[in-house]
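The structure is given below, and queries will be raised subsequently.
With one protein chain withheld, the remaining protein chains of the complex are depicted in position.
Think of it as A and B in the order they're written, each chain with its own count starting at 1.
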Amino acid sequence: MPKVLRKYWRLSQRSRTFATIQYLLFMGILVWTVVHGANQMGYQWQWYNIPDLFVKEFRGEYYVGRLTKGLWVTLQLTFWCVGLTLLVGLITALLRMSNSISGKALATGYLEVVRNTPLLVQLYLFYFVFSPILGIDRFWTGVVCLTFYEGSFVAEIIRSGIQSVDRGQWEAGDAVGLKKGDIYRYIVIPQAIPIMLPPLTGQIINLVKHSAIVSVIAVADLTTEGRNVIADTFMSFEVWFTVAGIYLAITLSLSIFVHWLERRAAFSR
Amino acid sequence: MQRKKTKLNWIDALVVLSIAIFVIVIVRRVESVLNYTWDWSKIVPFFIYVDRETGEWTKNLMIEGLLMTMRLAVYGIVASAIIGVVMGLCRISSNLFLRMVARSYVELVRNTPPLVFIFIFYFFLSTQLMPVLGIEELARSDSPTVQWLIRILCGDPVLFSNFISGLVCLSIFEGAYITEIVRAGVQSIPRGQWEAGKAVGLSGFDVMRSVILPQAVNRIAPPLANQFITLIKDSSIVSLISIQELTFMAVEVGVSTSRIFEIWILTAAMYFVICYACVLFFNWLERRAARARR
Partner (left out) sequence: MQKPIIKLRGVCKLFGQFQALYDVSFDVKLGERVVVCGPSGSGKSTMIRCINRLEEHDSGEITVDGIELTEDMENILSVRREVGMVFQQFNLFPHLTVLENLVLAPMRARKLSRTEAEKTAMEYLERVRIPDQASKYPAQLSGGQQQRVAIARSLCMKPKIMLFDEPTSALDPEMIKEVLDVMIELARDGMTMIVVTHEMGFAKTVADTMVFMDHGRIVEVAPPSTFFTSPKSDRTQLFLSQILSH
């Protein structure tokens, strides 16, 4: 390696400041490229219109903006899905660990189907096939589909959480004469929950992310509202970056929470 | 957990009963309320039909779509593996700047919804990058060899630039996940291997190439195979930016024939068969590799 390059490398290893400056420069160039490219095509930046999409002031009165409405739907969707997903996941995990033949078969079949088909195709299947059959609206079609999808992951998290509890704990429970249900309740579950908590929170992150897909069936969530605003106002860049920013804010704060949980779990052991 | 023998018990009764009720409700609703009559024969021509003029069997939309999905998956895994290896090495580099860039890339992609990512990136690509790269000109070139190559490798030349945008979107998206796979693979090699390599006088580059990577490959391969299956599934999302792959074609056929139930059940089944076949194949490979290692 030439000497200059080696000096540069050394400095990037050592100096946080130097690396940060490089990073900021790099990001600056990236942003500049995008802005410059947009300007080249005659793009009209309208960042000043963005706050209106959150809260709109009209003759002294305040109205909820479109993105806020969308965000609210996304949160509602997430809320229902989290509850239902836990239920589906728990049932599936228990069936999978049960000693019943059909229970195992059902759980395994469900997991394999979900794992081996795209979420989008599942959504179309629910929207075009199951929702007319069962007569449910778009929002609940979205909820059911996402539950069906995420439930498979939650089932695996719960199962591996329970199975990660040492075998000896079962034997100890047996040895002191506890019934199977009590062993679960007093010994296994309390130990499994701290193990399951970080991945379960991670799954909520995924749920928030994946919920964007319901915009395909025109549920009025954040992404749909974003697309509609763009269709009306042509502020593609501003709106997309804002929408992505909102999702990032939610998911990143959840992942910080996960890190915290993980660290806490690691310390308590 | 005791490993008990599976046997029939009350859970089975419950499971069978609920399945039965579910099926009966569905069948009754389909027949009475929706009045839906199944007709599978209508969609067969969308897979394959006899051309009137030549009298030959010809593939139609669904098969075209399937081919497109396979192309996306195969090119996508290659491209995203390249991105993943480069970014993965940056992610563990001793150069802080490279680490910061790689980390930002990974976090950004993994924390935005795939849909939003694809829309943003597609918009950016199709309006800015594609014109600069001159993909359109390439697709419109009159050279018959170029046209032939594009047709074989990437489908209809008219949609070539569209295809490339979709492929790039998908690769950059999956690349972030492969970055993490590569990082985890390399970091799973014990520190002692680095130290031993350095202690015998190898340069950092040589330690990486001759000691670390050969061992990391074994640990990277299984999750990478998994990522291939994920890629097949995720490729359905690019139907939303009008890449004419399987899901896109299914939407088209569904609209034009109104055989909606049949087409979606069939499409889901096709994805399932492909992905599940891959799962079985990769499992078989892994077992074979494990046996060879012993």
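Simple rule for what comes next: a residue touches a chain if its C-beta (ideal position, glycine included) is under 8 Å from a C-beta of that chain, and two chains touch if they have at least 3 such contacts.
Remember, it's a predicted structure, so these values are computed and weren't measured experimentally.
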Problem set entry | Residue touching the undisplayed chain, where the options are B:S104, B:S210, B:S242 or B:S256 | B:S210
Seminar exercise, completed: Missing-chain contact among B:I26, B:L108, B:L138 or B:L202 belongs to B:L202
Problem set entry | For chain B, residues in touch with the removed chain | 190, 192-193, 195-203, 206, 210-211, 214-215, 218
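Keep in mind that, in the parts below, only the chains that are shown with their structure count from here on.
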For this session: Could you tell me the distance, in whole angstrom, between the mean C-alpha positions of chain A and chain B?
Result: 19
Seminar exercise, completed: Note: in the complex, chain A contacts chain B through residues 9, 12-13, 15-16, 18-20, 22-23, 26-27, 34, 37-38, 41, 95, 97-104, 106, 112-113, 115-122, 124-125, 128-129, 132-135, 162-163, 167, 170, 205, 208-213, 215-216, 223, 226-227, 236-237, 240-241, 243-244, 247-248, 251-252, 255
Seminar exercise, completed: The answer for chain B against chain A in the complex is residues 1-2, 4-9, 11-12, 15-16, 19, 26, 29-30, 33-34, 94-101, 104, 107-108, 111-117, 119-120, 123-124, 127-128, 229, 232-237, 239-240, 247, 250-251, 254, 260-261, 264-265, 267-268, 271-272, 275-276, 279
